[in-house]
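All protein chains of the complex are present and in place, except for one that has been dropped.
After this line comes chain A, so read on.
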Amino acid sequence: MSRIVLEIKNLSTHFFTDSGEIPAVDQVSLHVHKGEVVGIVGESGCGKSVTSLSIMQLVPNPPGKIVGGEINYKGENLAFASEKRMKKLRGNEISMIFQEPMTSLNPLFTIGNQMREAFRFHQKISKKEAREKSISMLKLVGIPRAESIIDDYPHQLSGGMRQRVMIAMAMSCDPELLIADEPTTALDVTIQAQILDLMRKLNEEKDTAILLITHDLGVVADICDRVVVMYAGQVVEEGSKREILKDPKHPYSQGLIRSLPRIHEREQKLYSIPGTVPKPKLGRVGCRFAPRCELAFNRCFEGNPELYVTGEGRRSRCFLYDKQEGEAINDATTEAVIGD
């Protein structure tokens, strides 16, 4: 496969709060190739946003802090890079869009003013040139009447339009990597599809790598090449989109897929994994999914599973895939859960 753009190794980001140290991101490793779309999937609170903000060094500090690991961007470790270095990269080589289009633009400045900055922070160009480039970016992301919209204020635009503006702004300097933290969650379904199409188009035309954070496997099915599943601050499974959707190994991924609504099945009730994500805390013993796992056995409550290799480019954090456990259990479980 092609060159690796981003490689995160054992990244740990903790929050130091009054009620103690919270390991929101715990030894996370993942990588993104050039031009690839990688999805990070997981329920609310499992550390997706903190992982993505760590890459940009935008975790609110205090209380958050990267405490260990590497974030290698094109061979350079950014985990502890200086603010000066990060300033050069942000918005230029790595850019980011956020979940909340309604509040992510400054209400007191025009779209044009805010878009202009994206260029002027990184390129030596005049206001006029920046304005022209902004207009063509707005056209690229499918905003009608870009010439007049550019002088509007954010409150004059709909949520979908604002998210397009955010994407246009993020794409201004042709970044190598676009991090999109739940870019469609706040939008309604038709707009959601349009935004995903747009991102796919930009990915194909400009060969921009995308790290797409979502809790929605439907979004993954739409545009991702590869998927990383996170649970309680850890990566629990990794593989290609096809493999994860067709043949999830980890009981948590299996649960996520079972809870997808399906048209061709006449199940009345939608499945959902019982219980909720545990609050991250230090020194936890046992598999973090054990309290909710239907397949949990004794060992799950006593030791911490590692990421076991389960195939070509696939890993799963579950004792069922530890070579020491019998092959028999392994086969039985995968069959039981996947009926597709």
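In this section, contacts are C-beta pairs under 8 Å (C-beta built on N, C-alpha and C of every residue); 3 or more make two chains touch, one makes a residue touch a chain; residues count from 1.
Simple rule for what comes next: contacts and distances are computed from a predicted model.
Visitor: Could you check which of "Transketolase subunit A", "ABC transporter FeS assembly ATPase SufC", "Peptide/nickel transport system permease protein" or "Isoquinoline 1-oxidoreductase, beta subunit" matches the UniProt name for the chain that's left out?
Guide: The record for the missing subunit names the protein "Peptide/nickel transport system permease protein".
Visitor: Touching the left-out chain: which of A:Ile66, A:Leu89 or A:Ile273?
Guide: Answering carefully, the residue with contact to the hidden chain is A:Leu89.
Visitor: If the hidden chain were put back, which of A:Glu7, A:Glu21 or A:Glu117 would touch it?
Guide: A:Glu117
Visitor: Suppose we count only contacts with the excluded chain; which residues of chain A make the list?
Guide: 56, 58, 60, 83, 87-92, 95-96, 98, 100, 103-109, 114, 117-118, 121-122, 153, 155, 166, 169-170
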